[in-house]
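Now for chain A:
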Amino acid sequence: MPDQATVLALDDKVLLDVKGVGRRFGGLVALANLDVAIRPGEALGLIGPNGAGKTTFFNIIAGAIPVSSGSIHLDGEQISGLSPDRIASKGIARTFQNIRLFDEMSVLENVLIGRHRFFRASLFGLIFRTKRAHAEENLSKEVARKVLARVGLADKMAQPARSLSYGDQRRLEIARALALEPKLLLLDEPMAGMNPTEKADLSRLIVELNRSGMTILLIEHDMKAVMGISKRVIVLHHGEIIADGSPDAVRADRTVIDAYLGRRG
Partner candidate 1 sequence: MRKAFVYLTAAAALTALAALPVKAAEEVKIGFTAALSGDFAAYGENMQRGLELAIGEINAKTDNGGVTLAITTADDRGLPSDGVLIAQRFCSDDTVDIVMGYSFSSVALAAATIINDCQLPVLASAVTSPDLAGVSPYFRRNVLTDAVQGELAGTYAAKVLGAKRIAALNQQDDYGIGGTDAFVAAAKAAGAEILSREAYVLGTKDFKTQLTSIKAQTPDLLWVGGFYTEAAKIAQQARQIGLDVQILGSDGLLSPKLIELGGASIDGTILYGMFDPSVAKPEVQAFVKAYKDKYGEEPNAWAALAYDAGYTLNEAAKLAAAKNGKVDRAGLNAAFAEIKAVPGVTGPTTFQENGNREGTVVYLQVKDGKFILAPKQLN
Partner candidate 2 sequence: MDILLQFFINALMLGAIYALAAVAYTLVYGILEMINFAFGELFMFGAFLVVSFMLPQVSLFGVMVPMPGLPFLLAAPLAILFVAAMGYLIERCAYRPLRFAPRLAPLITAIAVSVALQNLAQSVWGAQELSYPSFFLLEAKPIQIGGAYISMVEIAVIVTAAVVMTALHFYVKKTRMGRAMRAAAQDVEAAALMGIPVNRVIAMAFIIGSGLAALAGIFYGAVYLFAHPHMGFMPGLKAMVAAVLGGIGNIRGAMLGGIVLGFAETFGAAYLPNGSAYRDAIAFGILILLLLFRPQGLLGTRLPNRLADRGAMAFKGSASAIDAGLARLSAFFAGRDLVRYASWGVLAVVAVSVFFIFPSPYWARVFVFVLIYALLASGLNIVVGFAGLLDLGFVAFWAVGSYFTSILFVEVLAKGYGVDMSSVWWLFYVNLLLGGGLAALFGMMLGYPTLRLRGDYLAIMTLGFGEIIRLVATNWVDLTRGPMGIRGIPVPSLFGYKLGSPVQLYLLGLVLLALAVFLIALMVRSYLGRAWVAIREDEAAAEAMGINTARYKLYAYSAGGFFGGVTGVFFAHSQQYISPLSFTLFENILILMLIVLGGMGTLAGPIIGAAIWVVFLEVARDMPFIQQHHELRFMALGILLVVLMIFRPQGLLGQKRQPLMMS
């Protein structure tokens, strides 16, 4: 409780407040005492060499794995310790580094899953197909169609997800996350495996989303893309933040260069 008060008093513009978060896997320290504050409307880039702990950081925020230490607050409310579905219902949506779609469901149904938290109809309502149940379903379908149109999958709505091309599957993951109308969108290497045109399209989409007010946390290995989207970049290395600042500042940072070079050498 005091936590919350402090947050509100000091800066009521923090959307996600990560404080002292650490995570160990046995002996391995995947995340060491991270402090990150994400402000609403920000498009924050998260980079770092392979195994730096980026995905682990996402998993921690989304509740897929518990923190070993520290706490996370969303809009002043503690979310660390909650189950992933609760966190999602509070408005954090994510995509996965290795695509995880519902393969046998259609594209539209996949996106409708993202709408799950908006459904209220009771079993009675579902069985008797009350007006309200219909309205709910129709509204969600409406939103889902719009989202699909936005990512350019409008013409593939009825296909099963598994039949999509790789790039389309990545786009569908984003659409599914968008359907959740998140306050915070976590994208884990959304451009991996895409060709340059696709990447450019996706960059444009992310920028657009951010412009329209969505807070985005983006993991991406493609530096050019990250730099184009984010005004602030955090660099993780061995679970620690080694740089945090504007793209230009980060690019020039000696430790960052060493980290990446060290990785290669």
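The candidates were selected such that all candidates are chains of the complex that A comes from, given by their letters.
Quick notes
As a convention for this text, a contact is a pair of C-beta atoms (placed from the backbone, for glycine too) under 8 Å apart; a residue touches a chain by one contact, two chains touch by 3 or more; residues count from 1.
This structure is a prediction, so every number in the text was calculated from the model and none was measured.
Here chain A appears alone, and the candidate among 1 or 2 that touches it in the complex is 2. Contact residues on chain A toward candidate 2 in their complex (touch as defined above): 62, 64, 83-86, 88-89, 93-94, 96, 98, 100-106, 108-109, 112-117, 119, 121, 123, 126-127, 129, 133-134, 137, 140-141, 160, 162, 176-177, 180.
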